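Here the complex is missing a single protein chain, while all its other protein chains stay put.
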Amino acid sequence: METEKLKVLLKQVQLGQLDIDSALVKLRDLPFENLDDFAMIDHHRALRNGFPEVIFGQGKQPAQVAAIARRLSEHSDKVLVTRVDRAMADAVLLEFPELVYHPLPRLLVLDRSEATEKKPGVLVVTAGTADMPVAEEAAMTAELMNNAVDRMYDVGVAGIHRLLSQTDRLWRARVIVVAAGMDGALPSVVGGLVSAPVIAVPTSVGYGANFNGLAALLAMLNSCAKGVSVVNIDNGYGAGYLSSMINQLKG
Amino acid sequence: METEKLKVLLKQVQLGQLDIDSALVKLRDLPFENLDDFAMIDHHRALRNGFPEVIFGQGKQPAQVAAIARRLSEHSDKVLVTRVDRAMADAVLLEFPELVYHPLPRLLVLDRSEATEKKPGVLVVTAGTADMPVAEEAAMTAELMNNAVDRMYDVGVAGIHRLLSQTDRLWRARVIVVAAGMDGALPSVVGGLVSAPVIAVPTSVGYGANFNGLAALLAMLNSCAKGVSVVNIDNGYGAGYLSSMINQLKG
Amino acid sequence: METEKLKVLLKQVQLGQLDIDSALVKLRDLPFENLDDFAMIDHHRALRNGFPEVIFGQGKQPAQVAAIARRLSEHSDKVLVTRVDRAMADAVLLEFPELVYHPLPRLLVLDRSEATEKKPGVLVVTAGTADMPVAEEAAMTAELMNNAVDRMYDVGVAGIHRLLSQTDRLWRARVIVVAAGMDGALPSVVGGLVSAPVIAVPTSVGYGANFNGLAALLAMLNSCAKGVSVVNIDNGYGAGYLSSMINQLKG
Amino acid sequence: METEKLKVLLKQVQLGQLDIDSALVKLRDLPFENLDDFAMIDHHRALRNGFPEVIFGQGKQPAQVAAIARRLSEHSDKVLVTRVDRAMADAVLLEFPELVYHPLPRLLVLDRSEATEKKPGVLVVTAGTADMPVAEEAAMTAELMNNAVDRMYDVGVAGIHRLLSQTDRLWRARVIVVAAGMDGALPSVVGGLVSAPVIAVPTSVGYGANFNGLAALLAMLNSCAKGVSVVNIDNGYGAGYLSSMINQLKG
Amino acid sequence: METEKLKVLLKQVQLGQLDIDSALVKLRDLPFENLDDFAMIDHHRALRNGFPEVIFGQGKQPAQVAAIARRLSEHSDKVLVTRVDRAMADAVLLEFPELVYHPLPRLLVLDRSEATEKKPGVLVVTAGTADMPVAEEAAMTAELMNNAVDRMYDVGVAGIHRLLSQTDRLWRARVIVVAAGMDGALPSVVGGLVSAPVIAVPTSVGYGANFNGLAALLAMLNSCAKGVSVVNIDNGYGAGYLSSMINQLKG
Amino acid sequence: METEKLKVLLKQVQLGQLDIDSALVKLRDLPFENLDDFAMIDHHRALRNGFPEVIFGQGKQPAQVAAIARRLSEHSDKVLVTRVDRAMADAVLLEFPELVYHPLPRLLVLDRSEATEKKPGVLVVTAGTADMPVAEEAAMTAELMNNAVDRMYDVGVAGIHRLLSQTDRLWRARVIVVAAGMDGALPSVVGGLVSAPVIAVPTSVGYGANFNGLAALLAMLNSCAKGVSVVNIDNGYGAGYLSSMINQLKG
Amino acid sequence: METEKLKVLLKQVQLGQLDIDSALVKLRDLPFENLDDFAMIDHHRALRNGFPEVIFGQGKQPAQVAAIARRLSEHSDKVLVTRVDRAMADAVLLEFPELVYHPLPRLLVLDRSEATEKKPGVLVVTAGTADMPVAEEAAMTAELMNNAVDRMYDVGVAGIHRLLSQTDRLWRARVIVVAAGMDGALPSVVGGLVSAPVIAVPTSVGYGANFNGLAALLAMLNSCAKGVSVVNIDNGYGAGYLSSMINQLKG
Partner (left out) sequence: METEKLKVLLKQVQLGQLDIDSALVKLRDLPFENLDDFAMIDHHRALRNGFPEVIFGQGKQPAQVAAIARRLSEHSDKVLVTRVDRAMADAVLLEFPELVYHPLPRLLVLDRSEATEKKPGVLVVTAGTADMPVAEEAAMTAELMNNAVDRMYDVGVAGIHRLLSQTDRLWRARVIVVAAGMDGALPSVVGGLVSAPVIAVPTSVGYGANFNGLAALLAMLNSCAKGVSVVNIDNGYGAGYLSSMINQLKG
């Protein structure tokens, strides 16, 4: 029940066109239906944050993705589809060619927003080059949400000087996404060097006792550095979204 | 090598008391030793944030804990010791009675800081009453770091109306810590209701296929709500520290 | 040994054509052989429930499936084959074209039963659209067993208002199947809203620390809501069958 | 906001004492607060089912348990506390001696309800005698919810004739709880013999590669018998509650 | 229904005292009840093998154990109770002092059988001295079942010559029980040296990544030697019982 | 060093052609080299058992398999290659066409042995038809080792009467191989019905929480029936080999 | 900041062209930037060891691999690319034909170094022939690092005499790499026979409860032999590199 309907109902009570008991019955279902109202408000808030609903592409049909994307594009100047492989991208683009495909992070993006100053503060770091797809998923998500993203790739702990030689960039960040596979040690080191929140993203890069990212995930959850929290394995989008939430926080 | 020593060295070069090659040899070891200098700066930053080094009590001897706490108290007006059971608390308090023991979150705290306005914005939520020790560890950590903490306990998803009837408090928060054991479902629901970062803390509350918090941990990592990240099982301190980092971020 | 044979044997004893010791020897093997008799009775019961033997298609040869299906169709007006991919379906349909293939739930169905009033009471709910194949397997199984099935799809906890706005449909159900992947949180929320039995079906939808449905499975087993029980990952058929068992229970 | 308050508000609108916009503001928070109303309705339903809130004793303080139990006893003629060891029971009974302690299922029970005919239909089965604590937790829970419970203990598959000699009792049941540890094979056998729903409860009885009930849990989830669903390891209470839900279903 | 009752029933039919339909009804329940008959036969077989029912002591009450043991002792000259710790043994012996307690394998034994020649052929081997409790449980079980048992302890693979210097004893065995913890490598080596069946018993001896015997269990399951099969972790009794089954096989 | 060489050496010592110290040096390496001698004896024993070395096909090149098979065929009238898929079989048969391919158990077999009476006593049982490839691997291995194999397929516990109606065949067996996937319950039931050794083979048949046979494996390891031991998942060959070892044991 | 720049800075201070405070500011960033300097030194050390950076091929694009390899080849006479399948090898060789592809260990190698005496001492052992790809990766890595490598393949514990007959070669080694899958028992046996360090490499050879090398990994970690340490599953390169480190150690 939307606000308008609620007004009508109250008007009817006021005018004596509806007795209180009948109004009560109608209101009984209000609590949950009315949630749409609040959801809409929440939706407005999301739009102000510069980001509408996101489409999780994996496991969907290209036609479904194209249809949902087109519908979203009617209410928003930005559309994001994640986990899109090349074949799906080709099929979707046939139906909705305004989208742009980014093969490394496997994203389909539509951005018709007017150029606004992007807010600096998000730094995305990777341990190796193989972690780049996940990192780019995070970085592009954050960029689409109006953040200027600094990238520092391939600075894993096995050659710690690569990281240490760039501490100024680490210290400048307001929030840091660290993507790492294998031993997942990098977030601990980064977390020990800075006092900004670190969002650790374990990647499935590795083999053997890596168990598809489990080793990195456990290492990150056990980080002894302060301010480190963890998202799902390979969840670059989630890390990017969260980094924007934090970076865009008003003081 | 501290700044003072570095100044002396440069002075010697300036005065011709030290030739360049000898200075070079001395500087060769500078990079790492000098880190103490940067660490000190970092230390200063930590102090500005209102929080010095924290002592992880578990597995230490009471005498060790008392000694470290006393040493820290000489440089800081706040001291925090985590994971202190009653027996250790009693032993430590004998040696360092200025500390105050909080049995529920198992914390030893010293707070001689002058009263400052605490910054609101941190909300700590639990699914059940059994999650309260972890939640209090988070809440008291955040409070010690100058945050005003709102507490919303026992609002688990099995009785979802308890949570939904307080959405205003959810929406008012700038960052939310959600502690939950068993099925770990609460962070997903909270994350779906708000647009603030959610720090999910799986607790070891449960039995059987809970596997000491593993079930809750996996559920939280797989949350489909946006903005949810996860810390280690029962890591209330880590969640509280991170919540403060985020809440204290300058816009 | 069927009832008829047993009668003959007793008749022979009665007529003195078979002495007691010889009868005893013949009866010695009766307990187990005679089970066929009970099985038949059980079979009759199954038929009354509207459902004969079901064929698990996965790992069988198309020719095997076609042969078993045809044999079953000789004794029953309904045949159900589960876990049939497109290639197998095409091959089976060549040999047994009366079957109808439903690609989403991957079912082959034959239903020549006369139209009877289907009993309402089964509700099938999913967290996301990706859970629909499993949900449809449950729903179509229940429908084939003479239940009218209400479907409520894509109401996952990350947008809890989608679920809450339809509580009337939740409350109307006598038994609810809830299919969810990722964090598997939905059955707990549904179970907290209703007082009907909830059959939770973890799905393998997800990635990373989802571990092919393990995260959802564990979450569901640890649900703190009352009346929730769990079937195997992706076991839509089992959930649908059980929902019918419960819904068809005579008061 | 309770129904009474809602009536007052509508009355005020009707009487012109409250204008529509002010009423709207007050109603804005209605949806969730009003849930208490629905919860109360739901609470009534629970009472009709013969069962109020249940207290999970594990991890609580005796004083807490006694206080909650006493409060519940003021609104209900039945109180149930689960997972109560002997020491807690003694402490709680000191404060609330009306409760009765059952050491085998570790339950504290208060039942002041008038004797009503209990509905037959629930059968509780165990594989071994060591599974009896879990089975009794289920059986007593179901009994407290007004079900007459048939018990069939120590009929594990290693001596299958013990089970097979009592098939009449199996066939008479409307819903069956099967508690088994070790290999967890019994629910499959029972499920193959009956056409009633089977609620499988893995128990932590066993050692070595049993992994505290994991072996039984996995076996039960993979049961090839129809109509078997599973609850958490050692969750006798949950199984008993669900068995009552099903048994009490009106046709 | 026992054989005698069955005879009576047939007699009644023969004498015309019972009509066929009534007899049929009585026979309907025969199959399973009559199993008691077969079970008895099987029981006789067990007695011939020299071994009655065994009592699994773990988790039982001393009074229960004493009662069951005494009852068994009335029908058998041998009684075996496994997994009995010292406290339980003391309590049981107070009530049933004829039993003898063996603390290393934690067995309570009663053996009033007349001395018969024990059949040689069973060899029990351990990797270390810490595996001896499990090995003795196996050895004493086999001895009680009338097998002469050869023991070869502490011949683990880290000092392979200890094993190799006794190959004659290995080759003389008809069936070999090998108990090993830690890396569980010994059964593979033994299996490679002999052509007799090897029953591998992983023990929980070890620490860290041994995971309470899991490492040894997996190693043994993956043995590339022929003729190796595995029982549960620490299941000395099961291995001993099986070794007797095999050793006592008539050619 | 073979026996012949050893004789020569001793002869040289006897004849004074070799002094003792030189002989000692030559003998120093004897222990291990001479093992070939013992291995040869062991090889003879293997041949008497009717079975030479077996080739594990998986992961080998067809040319390798053909070469090893041909070499073995020069010393033995039987050759067995396991885990051979169709493509490898075709390639191997091109080079070594005397082999016969059995697609269900994926075996390549050469049997030029003269027809001998095969010893009865081995029974191979499966829970479902999908377990047949593993069961046939066991059965054909046992047959090749001169055992007459009885097959009882598709008698899983979900329809227990299928098994119970054939107890005579169960009781006739001297050793029983039971292959089962899913819940792995069948070996427990079989083990409870017989007093012969049961070799349980978990198969990878199943899905979801079956975890590729882990559920069945754990269930079998935890069997409460006596005389059950377990081999690796899908290890039909190992079970067949062991069943022959046991069946061929001389009393 | 390189050494040269540091000299210039010091010179400026010496000449009074730069005051001490300004120099201090410039030196503040020195520690980490200057690490490039140390890294270079470390790089020199690596070159002296005969081995430059190694390229992990898995997951990279052929063009990337070719480009990095060519760049490395400009500074080194040796290039090593690991985990290169045939398709990638073909693509890389098109662009950089000087590389040589070794299909068994899946290595691309460039070695233009002048022939130097390779240092003996490294022995590489495998349990089976299927472990050879991993073993060859280790062996060729060690050879490229100027070690003479002895190979002892297919000496698994199921036929222990194959290993024992070659103890002289075992005893001659200064460091031993042992690659084994399945039960992973070989390193324990080898470690028990020698007093040289043993580097155990679990391989993913096996099936079922091997869990892709987990069984072998756990066995090796639990080895009771002295001097055994473990690298990741299938990590032949890592084992080879470490074996060279140890073998090349100056006394």
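Quick notes
Think of it as A, B, C, D, E, F and G in the order they're written, each chain with its own count starting at 1.
Throughout what follows, contacts are C-beta pairs under 8 Å (C-beta built on N, C-alpha and C of every residue); 3 or more make two chains touch, one makes a residue touch a chain.
Bear in mind the structure is a predicted one, so any value in this text is a computation, not a measurement.
Listed by label, the shown chains that the missing chain touches in the whole complex are A, B, E, F, G. Contact with the chain not shown here comes from a single listed residue; of B:Lys60, B:Arg106 or B:Lys226, that residue is B:Lys60.
When the whole complex is considered, the residue among B:Gly156, B:Gly213, B:Gly227 or B:Gly240 that touches the unshown chain is B:Gly213.
Checked against the full complex, the candidates G:Gln58, G:Ser73 or G:Ser229 give a single residue touching the omitted chain, namely G:Ser229. Contact between chain F and the absent chain runs through residues 3, 6-7, 10-11, 13-14, 16, 20, 23-24, 27, 30-32, 34-35, 38.
Within chain G, the residues in touch with the undisplayed chain are 38, 42, 45-46, 49, 167, 174-175, 195-197, 199, 217, 221-222, 226-233, 238-239, 241-242, 245-246, 249-251. In the full complex, the hidden chain is touched by chain E at residues 129-130, 159, 161, 164-168, 205, 207-210.
The rule is short, and it goes like this: only the chains that are shown with their structure count from here on.
Taking the mean of the C-alpha atoms as each chain's centre, chain E and chain F sit 25 Å apart. Annotation for chain C: residues 31-32, 35, 38, 159, 164, 167, 208-210, 214, 217, 221-222, 226, 232-233 touch two or more other chains.
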